[in-house]
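A single protein chain has been omitted from the complex, and every remaining protein chain is retained in its original position.
All chains are identified by letter, namely A, B and C, in their written order; residue positions are counted from 1 within each chain.
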Amino acid sequence: MATAAVDPAAHQAALFEFLSRIGDNALILGHRVSEWCGHAPALEEDIALANTALDLIGQTQLWLGLAGEVEGKGRSADDLAYLRDGYEFRNILLVERPNGDFGKTLMRQFLFDAWHYLLLKALKGSSDQRIAEIAEKAFKEVSYHLDRSRDLVIRLGDGTAESHSRMQASLDELWAFTGEMFMSDDLDAELAEAGIIPAPQGLKPGWDQIVADTLTEATLRKPADGYMHKGGRRGVHTEHLGFVLAEMQFLQRAYPGATW
Amino acid sequence: MATAAVDPAAHQAALFEFLSRIGDNALILGHRVSEWCGHAPALEEDIALANTALDLIGQTQLWLGLAGEVEGKGRSADDLAYLRDGYEFRNILLVERPNGDFGKTLMRQFLFDAWHYLLLKALKGSSDQRIAEIAEKAFKEVSYHLDRSRDLVIRLGDGTAESHSRMQASLDELWAFTGEMFMSDDLDAELAEAGIIPAPQGLKPGWDQIVADTLTEATLRKPADGYMHKGGRRGVHTEHLGFVLAEMQFLQRAYPGATW
Amino acid sequence: DPHERAFQERIDAGQKIEPKEWMSEGYRKTLIRQISQHAHSEIVGQLPEGNWITRAPTLERKAILLAKVQDEAGHGLYLYCAAETLGVSRDEMYEQLHSGKAKYSSIFNYPTLTWADIGAIGWLVDGAAIMNQVPLQRCSYGPYARAMVRICKEESFHQRQGFDILMKMVKGTPAQKAMVQDSLNRWWWPSLMMFGPSDDASVHSAQSMAWKIKQNSNDELRQKFVDQTVPQAEYLGLTVPDPDLKWNEEKGGYDFAEPDWEEFFNVIAGNGPCNAERLDARRKAWDDGAWFRDGLTAHAEKAAGRRAAAKIAAE
Partner (left out) sequence: DPHERAFQERIDAGQKIEPKEWMSEGYRKTLIRQISQHAHSEIVGQLPEGNWITRAPTLERKAILLAKVQDEAGHGLYLYCAAETLGVSRDEMYEQLHSGKAKYSSIFNYPTLTWADIGAIGWLVDGAAIMNQVPLQRCSYGPYARAMVRICKEESFHQRQGFDILMKMVKGTPAQKAMVQDSLNRWWWPSLMMFGPSDDASVHSAQSMAWKIKQNSNDELRQKFVDQTVPQAEYLGLTVPDPDLKWNEEKGGYDFAEPDWEEFFNVIAGNGPCNAERLDARRKAWDDGAWFRDGLTAHAEKAAGRRAAAKIAAE
């Protein structure tokens, strides 16, 4: 990635935005995954999901921690997680989708992991050392997430007629939420130009490949590329996020200023 | 009801407690009922449930308003509704039970209405004029609630095999939460002694009668009087209440001091 | 066709058409489509507002919102009844809604994301609905016209309540005011779209006007709405998200930009932010409630049977 000089204040704002996006993705998906705790269809899955959620919350701490640092207003990762309202969140809509059945949770995870993996792989080469370091650590975790979610999508897609049809239905429903991963705006362009992040649309061919290979093996039909939902990256979410935050933020909101 | 002289501070505390109990019952049941909004099995039911919830929220305003007045610390009904944590709530556990299917919602409503009706009827004769006045108004509304929930319990109990078995299952599940309505503690005894409220256990025969008559007509089997759950009246709730409050209180907690 | 001609003459003379009277098939079908779509809109419209009932910020606001949503269900009820006078059953209309064949107002496919959205729906969405509905009080079909009289009265009450929510918020903290502006930004264009595309693009308009089912053009109503709403936005201290918006002295109204009709047709095609969720919610309510409706029907039959048996025994 090539580097280029930019206006420092705009750069800082763009960087904060990017870090909020990647951090909020980890936070909200971690929240959703953790909702399964104790309710998964097999004990091994309870363990694996708790592990995934744990990795994502750990990544949230790093990304939002850096976001607060970059912002320079003294906000911690916890402040960002617990004291922003919905329109300040920057996660893509995909990760706030309700869990649905276990197949939908897995499909959401796979579609996200495949992208997350490619994004982090690219971020390991970021011209911003702090980002490269976090990406290095997260990449290892997410490689494992992808191995796991891909494997399960394949096994369930090519399992019973019921598991196949549940996985297909999940895929069909979630497909319209995958486009947002590859959308780009001025901030992305600026940071990509500076060699800090990869251009979002540049990740699409790699993602298409992983998805196509996996779906083929899973005997699942790739949905047609129709209308794609968007909004999360600029703070326009679905009605689901408000309920996630009401629950997640309760203690910090109810006992302002307390330490835990 | 006979009146007797009591220590003013203790009396005030007991009165606050009673008003919290009756007010929180209305608030939490109103919340649960309102969750159905737009999702009821028939348009007439959407209307009827919204109406019930509306009555209950109106009663909450009156009871908690009076509670704040009695307490004398300047807390409004809204302060009490939105700024207390779970252990300060005094509703019985029955009203915080999740809605379940529409049959469970109706059965919960009927079991509660039958008691609420008798309680309010007695409170119309309270030696405390303020209570008598609120009871007068609420009694009219609740008489209608009872007519309605009783009628539906009968029609569904004596409907199809499926509606019968759903109503019976709801009744069996909720029964263990009805005992708390008739439990009494020192505060109840003191207020009953002062002619302010009826003794809780005194409402039991009338309730038994309404329930027995209704269940007979509904061809439903009255469950055996086994173990009865308790705790709500002294602030020890089920795990459900915390989630109700996280949702209900979100805005007041997230934007402290704002007016709406 | 002499029937047809006589029918049109009655309409032209300003007479009301009543249920049992002769009417043309086209008139009947158009009315059924329009009234049932309107009814469906009331029903689906419960959902975005219902989404905030459990989170309303005060008991008073919660009560007002509950009452409003209850009114909407009531409007649905009148309208289904009005449509039923034209020979279609409520269950048939539901079937068409659930299968996706019948439409409802696209505005309800947008999400309510903050409390300000509850205010904005009252102010803008109900405001636009009133603009559409006031002339329908003079519609040629009696039952529809009469339903509209009652509905319009309640809607304008709702609109004032919505405006009041926003008034309180813009006078509140900066965060509250920002929430209101954000809400206007999201609801402005979808509200303008509520009047439908320009009449040139609308197939049914001319015939509906002749039948006095429709009384004004879409563009006429949209202009009226903008002219009424912009000063209210100014009063609230808000910025309408249209850089082209400008008072036009000559025409005595505002000039404003064209809404994004591609978005409009996308939402109609099912791609709005909440289309799937709204329809799923209604279908689920209906399917989950089948046992309830069947139970009531079975009880009614049993009760009728028992009454009949008692009557025979008594004779």
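By our rule, a contact is a pair of C-beta atoms (placed from the backbone, for glycine too) under 8 Å apart; a residue touches a chain by one contact, two chains touch by 3 or more.
Quick caveat: nothing in here was measured; it's all calculated off a predicted structure.
Partner chains of the missing chain, restricted to those shown and counted over the full complex, are A, B. Among A:Glu35, A:Glu136 or A:Asp208, only A:Glu35 touches the chain that is left out of the view.
The missing chain, though absent from the display, is touched by one residue of A:Leu15, A:Ile134 or A:Leu156; that residue is A:Leu156. Against the chain not shown here, chain A presents residues 27, 31, 34-35, 37-47, 50-51, 53-54, 57-58, 60-61, 64, 77-78, 81-82, 101-103, 154-156, 158-160, 162-164, 166, 247-248, 250-252, 255, 257-260.
Residues of chain B in touch with the missing chain: 85-87, 173, 176, 226-227, 229, 231, 236-239, 241-242, 246.
One rule holds for everything that comes next: only the chains that are shown with their structure count from here on.
Seen from the Cα centre of chain B, the chain whose own Cα centre is farthest off is A. A comparison of C-alpha centroids places C closest to the centre of the full protein. Chain B and chain C, compared by their mean Cα positions, are separated by 35 Å.
For this pair, chain A with chain B, the centres built from the Cα atoms lie 43 Å apart. Looking at chain A, one finds that residues 85, 242, 246 touch two or more other chains. The set of chain C residues that touch two or more partner chains comprises 55, 175.
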